[in-house]
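One protein chain is absent from this view; the other protein chains keep their places.
Here is chain A:
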Amino acid sequence: MLDAKIPAGPLEEKWNYYKAHAKLVNPANRKKLEVIVVGAGLAGSSIAASLGEMGYSVKCFCFQDTPRRAHSVAAQGGVNACKNYENDGDSVYRMFYDTIKGGDFRAREGNVYRLAECSASLIDQAVAQGVPFGREYGGYLNNRSFGGVQVSRTFYARGQTGQQLLLGAYQALMRQVGAGSVQLFARHEMLDLVVIDKKARGIIVRNMDTGVLERHGAHAVVLATGGFGKIYYLSTLAMGCNGSAIWRAHKRGAFMANPSWTQIHPTSLPQSGEYQSKLTLMSESLRNDGRIWVPVNKDEQREPNQVPEEERDYYLERRYPAFGNLSPRDIASRAAKERIDAGFGIGPLKNAVYLDFSRAIKDQGEDKIRKKYGNLFRMYEKITGVNAYLEPMRISPAAHFSMGGLWVDYELMTTIPGLFALGEANFADHGANRLGANSLLQASIDGYFIAPYTMANYLADEIKAGSIDIRHAAFAAAEENVQQQLHMLMGIQGNLSADYFHKTLGKILYDKCGLSRSKVGLEAAIKEIVALREEFWQRLYVPGGYAINSELEKAGRVADYLELGELMCYDALTRNESCGAHFRTEYQTPEGEALRNDQDFSFISAWEWAGAGQSPLLHKESLHFEFVTPTVRSYK
């Protein structure tokens, strides 16, 4: 049984107790301690900048050409924090409870409480950095509400909150790069983790411009590489988002937790053709004022504005009157799928539902709606050519966020000592469903306020290790391993592109390990993925050479996805219950709601790599609820 090392004591004292008792590193010693940060989004930039400010020797790696492009940039709606500026009954406890309930009671109390507890400091930090959050005319910060909660605790910067928070962290990082405390390696991709005497001691990276492999040693390695929802190919993620860093760490011994728990976001733009490369997200904040509906008649031919009120089914308002259009994402997505599968979908492929602003525009005026969501309406028009002030948007569910990821303890350390995972790359805080506006929060809190303490606690004992020698045999072996894989990918010389395999895998996962799963489907999916993987290693074609080569980059990532996808299916198959985003069709209430099984499944599934071709090994971390009682999650 895995131990998360959560401090004992009352919920509100755990983190304070930890901080008061964690080991510290003398400022004079910090320069001697090297830290590698892989990924430079909100979590990576914030930890790299924070450690640089404290005086550690930091190297930060990202595959983009600059950290400012990391996909945190695309988060739209906002970031949660319990400041209770609205005087509407918010508190740390309530935010904790909303989050743990939103996650369908499949997260740790201690972690979630800490997330809520640290949230207020993030707003302070971001404002000090110059993040232009929305404000009232009196000059004070404004809030909006988001799915799954009944208070307004979401801070926002128009519909570009992620961009502005990322730029704050990016600027802090650039300041450290300029000061020489952080070395930045853009366009470098981590391809292996180096473990010496069971501790993480470095990484092998590929310079994506020259193709040269490099060894980098450190006393601790941080993976802040984001989520792997792009495994579904069609997703709201950026094209480059990938699971390779965490997957390669997994193959070196780090456990993967709850890998099948993927959030399918309810408000993305629908797929319109086979050529499509991504599904653009429309912020959940739109559900504050937009109403979701489908026609009552299956064969509705009229334009949406011509369908009279009584012939519209506002199915979220109907099924979940208390939360209505602001029901949590898993519920809203599943409800959309239920209507679409039942034949009520709209649009040319009948794969979408309407998100309608006509009432909000009538009540509040077009100007007010434009001020709140102007950039989203513009984006919608750019992509679809449709003016959403005049007719409803068409939206559809799309793969979005990985609740699963590397297993970490309370200190955000993986099962490999010295290897930390932050932000979406870990699994820790969201349980089986993440609430909107909690991902920017978690990435930032991990990087600014948690890891600086927990990493010091680890690094304090590493001073005696001396500097890490990259001539060690483990570095040579890891580099050889990477070199071999690159040669193999280039050497197959088949006739199918990496994208072909990625799209095929994505379709398997959408159909059988997506919004709903079943034993039969998952067993079939595992067989299909194994076969697809074999085909990949026989028929892949990577043109070009070892220097700049997007096809080679994609091939490596897809090779990892083809293994990770299989693990996701194992994960979903062994969890004989429905919880949050994990909906097993065999386990549902007569009304079609998720049927959780706390008796047998109140645990985190942590998977150990058993070697190529071997079934993965399941470890369990029991979830203990000392302070809240898991209840049936109701938004009715």
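Some observations on this one:
Here, contacts are C-beta pairs under 8 Å (C-beta built on N, C-alpha and C of every residue); 3 or more make two chains touch, one makes a residue touch a chain; residues count from 1.
Going forward, contacts and distances are computed from a predicted model.
Name of the non-displayed chain as stated in its UniProt record, restricted to "Succinate dehydrogenase / fumarate reductase iron-sulfur subunit", "Hydrogenase formation protein HypD", "ATP-binding cassette domain-containing protein" or "ABC transporter permease": "Succinate dehydrogenase / fumarate reductase iron-sulfur subunit". Contact with the omitted chain, checked across A:Gly89, A:Gly139, A:Gly466 or A:Pro590, is made by A:Gly139. Note on the undisplayed chain: of the listed residues A:Ile36, A:Ala107 or A:Ile123, the one touching it is A:Ile123.
For the chain missing from the display, the contacting residue among A:Arg30, A:Arg114, A:Lys278 or A:Arg434 is A:Lys278, taking the whole complex into account. Where chain A meets the chain that is not shown, the touching residues are 46, 49-50, 53, 64-71, 73-74, 83, 85, 121, 123-130, 132-141, 157-158, 160, 163-164, 167, 170-172, 174-175, 177-178, 184, 186, 209, 238-240, 272-273, 275-278, 280-281, 378-379, 382-383, 385, 448-449, 452, 495, 497, 499, 541, 543-544, 547-551.
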